[in-house]
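First, the structure itself, so that you have it in front of you.
Heads up, one of the protein chains got dropped from this complex, but the rest are sitting where they should.
For chain A:
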Amino acid sequence: MESLSNRKKVIEQRPMNFWERIYLPAIARGLSITIKHFFKKIPTVKYPEQIRPYSKNFRGQHSLKRDELGRERCTACGLCALSCPAEAITMTSAERKKGEEELYREEKYASVYEINMLRCIFCGLCEEACPKEAIYLDGPHVTADYLRKDFIYGKDKLVEPKFDITKLAQ
């Protein structure tokens, strides 16, 4: 019966003939192969000087978004933490006080929001779960560090900096 892959090859075991025994033709063939590679284009990307563009749906470090008035969008509903398969997200909610309307968009906000970057698998389920469009994985790579505690990113690292919407429009 013929095998399924049809890749079986019967190898003939015969003594080497004269040309094979003097090695030289085989050596010449090998040399021609290596010299061809010598002049080939090199696919290496010289990393620090030359950075390959990321794909459009690259998922990097999380950022907590602000709305058009510069208020934090997050309302601390906890859906992101619930959806997270690696259980990397924790948060503490707080009620918005009077006079804080320009800081937080909703009446409830996250006073503490922490992501453990060592647990995070960058799957993007948190940004899918978020009903307020408050979290996106659109940052750069998460960089290396020395201590485990330094990988727990708080709001100081996650919330995007305030920007002026009028200047952004230009």
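Keep in mind that, in the parts below, a contact is a pair of C-beta atoms (placed from the backbone, for glycine too) under 8 Å apart; a residue touches a chain by one contact, two chains touch by 3 or more; residues count from 1.
Simple rule for what comes next: contacts and distances are computed from a predicted model.
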*Any idea which of "NADH-quinone oxidoreductase subunit H", "Urea ABC transporter membrane protein", "Extracellular solute-binding protein" or "Fatty acid desaturase" UniProt assigns to the chain that's been left out?*
"NADH-quinone oxidoreductase subunit H"
*Looking at the whole complex, which of A:S3, A:N17, A:T44 or A:T143 touches the chain that is not displayed?*
A:T44
*Which of A:I27, A:L82, A:L103 or A:L118 touches the chain that is not shown?*
A:I27
*Since one chain isn't shown, list which residues of chain A touch it in the complete complex.*
22, 27, 30-31, 33-35, 37-38, 40, 42-44, 46
